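Incomplete set of chains, arranged as in the complex.
Each chain carries a letter (A, B, C and D) given by its place in the written order, and its residues are counted from 1.
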């Protein structure tokens, strides 16, 4: 038997004057969301929608006319250059993100798990290169990788080579190196963060249950840091996907990437609808990668 | 709009003083001659730089009355006209036009549409091959060097669609490199693929050209700024360089001012155009940029060595065909051809 | 009772989160100066109830009165009640003094004005020497006191405490219980105390409200709750209890006879309408079960069981035996001072009085809400 | 302690812990890889030769020139201006947005959040283009304002992300306690929440500033009369990169290191530790 109270009438009391007093400015708390909503709508959603609309327009003479057509998208699929370049770009992005992880993971592991002193300093040191302008870094890489560059000079001085090697630059390899250089700090941060989240006790438990160092790494640390790896991957991938300045500056005759194709439509050709359509295809890929990685890391995000 | 008026309000200063808003490449509005102009005409000059031709066009299109004049190569005049961005010049306000070299006086097609003039020149230059004489000796005067398998991986061209199409068309001997038939374009495309495959790199502007040659990255480079390049390589990098004067013909550009529609101070703008053609400014320009001056006045003021190197003194006497840059038949197509060539392997 | 001026009154409060009814039709009144506890298992709605009183949550239905005024929709900061949070919620960027000054500052009281009050309250909780420390530099019990001081300095009409001792050590908890109780007497403020520890509720409270799944099961003094549990749940939740399943055999006015595992048991108290043949559950407290020495024939121990000792647990001042007879497993608690020690496997005769037995109509899910170990 | 004699110390035969062979060397090499361009920049900023290839002799010429080059300084100033304004706005929008996303429940929140965080990873070319098209459609002239709009996309998203992460770890009870103790929501925010998330805001702002200060692709699309440092350098690439650029990079580098150290010192890791 319940106490009397619970037996009482479930209906609210008749004299519920509270009904009128209830709305105590509930809208107020939504007020704090106003700036972000305006921001989101005005400079993210609407521009992207307009760009989407533009991608269905048509260039007539020197002008862009709002004539609805799928021609721009059709061009992507029918014209022989877009798809190969597109896949080449995806491949490059893939290579960049994988290499960033291959470089960044051990480093993050080292700094987060193996170093005790100067840990914060080492972490900060990885961020410092971000402060030198991206363009200046590109130029510096030119000085490093060129025929008469630092790398070749070094190799020559060490008598490892007789002739300067020209394969370092003006080809996709250079794009790959420099994009990796640019993505690495971001990938590092994201892996480092996820490594930091792994409770020490899980690693103790693994050791306790018979796992030695490498097995703990394989069975526990790597699986649990996957969200960080994935977000690093996404970051590097999308950066590489969208960059066109590095291919332009360092890519050489075979360095044409999808981003350059897009930009060329906004440049001399002034074919914005086509550029928007190509841009939207890239946008689609970026969103797809982001969604996939979010999905994957949601299912891997055991430590959230 | 509100924003525009704020900007205008800010830059305009007092209403008594007139304002001239210029959009141009770096170097075309140096304080050396802008300051005297401001003083002389009691006005304020606001200068905005653009990095590329395309950027310029986009900005002009977006500008909506923000600029009075902009500098553009002669090839784009037609495009600005078609886009309804520019208005004809009142030649009466630019009397200095008569000072132009004979060549520029004779060839006015590029700037005239329906009998009206839209372009007032500043400087000129050619897209040409500069090469490392130490390594290559003296090369023949022909574009064929760029395709020569001997120099595979040693040459570079600019990463600009139209430039390369035009150069190739000239090399192939086509009469009008700015108006090619489909068949001709196909031939050009095939040649462009070969060209690209012969290249070490595709340069982007002067810095990468100068870098390419001075570091030995390439031995021969096409440059839209050959004079500056040669001077730099000689004086700073201490290299022995040569320049090809191709027998097939050279391809030149003329940068000049166009008057934008909706210009707030059209008179002042045309005064400025006129001012640019004055002897002093032409000399300053030639000195500071080592581009070709469009009036003979600069000739006397320049180092004779520089003159001899760059043919500034004798544009009227050049023996090979000269093709002044013009709006091509199909911009999209040329972009695509170049993209196709770059994408081909 | 009705004529008293109630400090806090809940009328038919209901709180719904999506599909979940967190608190259902809750009504109670709390007198001024009372130490009132909300007791119940995790998720029963204790915190939710407290938060509605403090104004951090708005009820879906029903009304809340503070000192006669309907405050149902008044924001937290305008109600004159104060909460002590389980994790203390001390502001980590303010030192102790500033933490305690905070509520006064919100009342726009100057530092000069507030100073004597802060000192007084810090002395009250015996933390006068810690003014300059940051909360992180204090131990759990000390933080607890500061949280208390911070809430009290405002002289609220009522203090709401949400499992204030939950994060503390066993020993420290016992100690803080005393501190709390003493302070409450000193300041003469109504305390509403949330806990899931029955011992705590019983030792500290004037009245206890036992909840489960958002429903109030019983409101009463610790004695009422302990000795006359209104539902089977309350019986099992408060204190140790042996439960035995059976079937009602005879039901007379003052007595119920229950058949279980072949034996019959007599009970003087029954809750709910029980008819002969109904499945029932009866219960008795382990400390009310006695060992009947051979030959002892105390007629008061009318319910008798003969069984084998299954488990003996030493508990310091007493032993807990578990005796099994047929299907029945029964625990009994015997003072350790008895010199006679029995071991597992021994047979034992035990008995308990009919007045110590309460019969509940069977509620379906089995008498024991604990999961048994099957191994 | 004192009885810990030498004899006992000597017999310690520490158990070997597993170390991945060469991991440290690998780490050092990666640092080298990261720092190689910076070293080149530093070296060339002291190189008397105009040519970026040969090192001739030490000079401070470029540093001196730097401070008399008004256009370059203006570009630097513009960069600072646009980054500071963009970051300030981002802090306001991002922080209030983070509070909105963490403390107010509404339908479609997850979608809202993922769209709002998108600018962090979207290629700049897409952001730049979409805003450019939008702006041209509205006939808004390109100016510092439009550049700001472009920068606001990712700066806001970065602040939002950082503050959001912090807020989600922050016990709501602190705010509740403040209100319970008589603080209206606004005061509760300024007295309690803000000090708690200060570090995340500063961290987010710093990161956003770093990104904004070096932003080129979006700016390139959205600027007209307004020249930021990266745009200036990009323009210079047309006419030749002066060693001044190396010098200014070195200055910015040193400045940034000082900034990082200072922020680390002022915000400290302390309060972070205390709360979490």
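FYI, contacts are C-beta pairs under 8 Å (C-beta built on N, C-alpha and C of every residue); 3 or more make two chains touch, one makes a residue touch a chain.
The shown structure was predicted, so the numbers you read here are calculated from the model rather than taken from an experiment.
Q: Hey, what stoichiometry does the whole file give for these chains?
A: Each protein chain kind appears in the complete file with these counts: A x1, B x1, C x2, D x1.
Quick note on the criterion: only the chains that are shown with their structure count from here on.
Q: Among the chains, which has its CA centre at the largest distance from chain C's?
A: B
Q: Looking at every pair of chains, which has the largest contact count?
A: If you count contacting C-beta pairs, the leading pair is A-D.
Q: Taking each chain's centre as the mean position of its Cα atoms, how many Å separate chain A from chain D?
A: The separation of the two C-alpha centroids amounts to 16 Å.
Q: CA centre of chain B versus CA centre of chain D: separation in Å?
A: Whole-Å distance between the two chain centres: 39.
Q: In angstrom, rounded to a whole number, how far apart do the mean CA points of chain B and chain C lie?
A: 89
Q: On chain A, where are the residues touching two or more other chains?
A: 142, 146, 148-149, 249, 266, in rising order.
Q: Listing for chain C: what residues touch at least two other chains?
A: Residues 75 of chain C each touch two or more of the other chains.
Q: Show me the residue ranges of chain A that touch chain B in the complex, using the header's touch definition.
A: Counting only chain A, the residues touching chain B are 59, 61-63, 79-81, 84-85, 142, 146-149, 166, 169-170, 248-249, 251-256, 261, 264-271.
Q: For chain D, which residues are in contact with chain A within the complex?
A: 17-20, 23-24, 26-27, 30-31, 33-38, 40-41, 44, 52-53, 92-94, 96-97, 99-101, 103-104, 106, 112, 114-116, 118-119, 121-126, 129-131, 133-134, 137, 149, 152-153, 156, 160, 185, 210, 213-214, 216-217, 221, 229-230, 233-234, 237, 241, 245-246, 249, 252-253, 256-257, 260-261, 264, 269
Q: Along chain B, where are the residues that touch chain D in the complex?
A: 1, 3-4, 7, 21, 23, 25-27, 46, 48-52, 55, 58-59, 61-66, 204-208, 210-211, 214-215, 232, 236-237
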